[in-house]
Structures are given as C-alpha cells and as structure tokens.
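A single protein chain has been omitted from the complex, and every remaining protein chain is retained in its original position.
Now for chain A:
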Amino acid sequence: MDNLQRTPAERIAGGLGLLIVCLLAAVQLMPLYWMLTGSLKVLTDTIEIPPDWFPTTITWDNYKQLLLDNPTLRWLWNSLFMALAATLGTLVTSSLAGYAFGKKSFPGKNLLFWTMLITMMLPNQVMLIPLYLLIAKLGWVNTYAGLIMPFIAYPFGVFLMKQFMQSIPSELLDAAKMDGAGELRIFSSIVVPIALPAIGSIGIFAFVAVWNEYLWQLVVIDRDIMLTLPVAIAKLAKGVASLNLGLAMAGATVAFIPMLIFFLAFQRFFIKGVMVGSLKG
C-alpha cells in the first residue's frame, strides 16, 4: 500500500501496529533464546535473580551429562526411524489412494472417501484407548511397530493427494492407456513424477505430524531405550533434570534441533505445504 496516500492517523496506527508485532515476535523468540543460553549456564546461574541475559560462565557440562549419561542418540534415532518409516508408508498409501480417489470413478467412492475424511476431523486422541489395547494385544508395546503402524494411513495425506491428483489432465492418462500401458505402469511412470511436489509436501507434513504425536509415544513406550526423543527429554526434565534447569534446557535444545534442521532444509515446502491444505478452504 502506498504510504503517501495514508492519513497521519493511519500512519501512526501503522507504526504502533509494527511496534506491537515486534513485541509479539520478541515473545515468540525469547523462549528459544532462553533455552539456548540456559543450556550453557551453570546450575547456580540458572536460578539467579537478576538473571543473566547472557551466560557469564559458559559450560558444556549440561550437554556432556545429557549425551554421556543418557542414551540420547538412541532416543534421537528412535524418533527419526519412527518418523521416517511412517512417512514412507504414508506416502505410498496416500499417493495410491489419492490417485484412485482423484482420477477414477468406481462404486462406493464417495462413501469410502468421506468415511476417511470425517475421521480426519476428529482429534487422534479419541482413538487412544482402543488403539492402545489393540497394540497391546498385538504385543507391540515398546516396539517400533507400535510407534509406526498406526500412522501408515494418514487421511489428511489421502485428502491432499486427491486434491492434487484431480489436477492431472485425464487426456494424459488416457493416452498412456491407449498405448497399452498397465495401471501400475501409468501410476509409476506418469502419475508419480507429476505428483512429486505434492509427495514432498505431504511427506514433510507427515514427518512433523508423526514426530509430534507425543501422547501416543508416551503411552506406547515405557522402556527407557525405546523412548522417542521428545518423551525421553520430558521424562528427564521431570526426573533428574528437575533440579538442574541447565540440563533440562540442554535436553530441550536437543529436542528442538532436529526439527529446526528439518525446517531449514525444507522451508519452502513447509510454507507451500501449509497452503496446499488451505486451497480448498
């Protein structure tokens, strides 16, 4: 908007607005700064008033204690493996299903699609108890299967994939069919390459969603070595580290960093992915 055409009152309001936004941004970023600096503080400095805006004595002991006295790298691996496996599964199932829902007509299509879609609107937690009992019956408590299997089908992924698949021109698929290509052939050599951007976005979505399924990870795993990173850090912070804030902050930082790297690596997808979901409003 052209500033010249604004009245003085509007300009003041605009300036004031910017000031408020800056304050809000500070509120957003402050915890992250406090976490990073806190993780480098010695115990006495963490409970000191007035607090040090910057750590006076920098110590790496918190990280040493975190990484050496705890299977932190194993926890990280557990989270990574879980999220990657579930994401891969989700991508396969939702691109196949999204293609059928988006490009094919068959009896029962709407019923099948809407059944899936409605559960998408429900919070995952409503399944918590029966799903846990099912996993317990299957003997999957404290296993990767227990962490991964419930997230192989991702209704939101199917939904997004269907939206995307609908935009693929049918003539393209018909032409391939005329040339005698089989269904799987068409899917793998025409549909998948076109759908790669959507696959990327959904993959990122799914990865973050599974990584953050805290409640499920909390109930399905209680063996220390099988814990996922966020749950393990939370347990640590409630246990040993409740008396050592620096250690808790080091834990928080370690829980934050994988997601930060992931975000920075796929930043463009993140923004685009957020919007893919809103297209249909």
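Criterion: a residue touches a chain if its C-beta (ideal position, glycine included) is under 8 Å from a C-beta of that chain, and two chains touch if they have at least 3 such contacts; residues count from 1.
Everything that follows uses one rule, which is that contacts and distances are computed from a predicted model.
Entry comment: the absent subunit's protein name, as recorded by UniProt, is "Sugar ABC transporter permease", drawn from "Cbb3-type cytochrome c oxidase subunit I", "Anti-sigma regulatory factor (Ser/Thr protein kinase)", "Sugar ABC transporter permease" or "Iron-sulfur cluster-binding protein". Of the listed residues A:V21, A:L73, A:L172 or A:L196, the one in contact with the hidden chain in the full complex is A:V21.
Touching the chain that is not shown, out of A:L66, A:A85, A:A176 or A:A248: A:A248 (per the contact rule at the top). Touch with the chain that is not drawn comes from one residue among A:E48, A:D69, A:D174 or A:D224, which is A:E48.
Checked against the full complex, the candidates A:I58, A:L172, A:L196 or A:L215 give a single residue touching the omitted chain, namely A:L215. For chain A, the residues touching the absent chain in the complete assembly are 1, 5-7, 10, 13-14, 17-18, 20-21, 24-25, 27-32, 34-35, 38, 46-51, 89, 92-94, 96-97, 99-101, 104-107, 109, 112, 115-116, 119, 121-134, 136, 149-150, 152-153, 155, 158, 183, 187, 211-212, 214-215, 218-219, 230-231, 233-234, 237-238, 245, 248-249, 251-253, 255-256, 259-260, 262-263, 270-271, 274-275, 277-278, 281.
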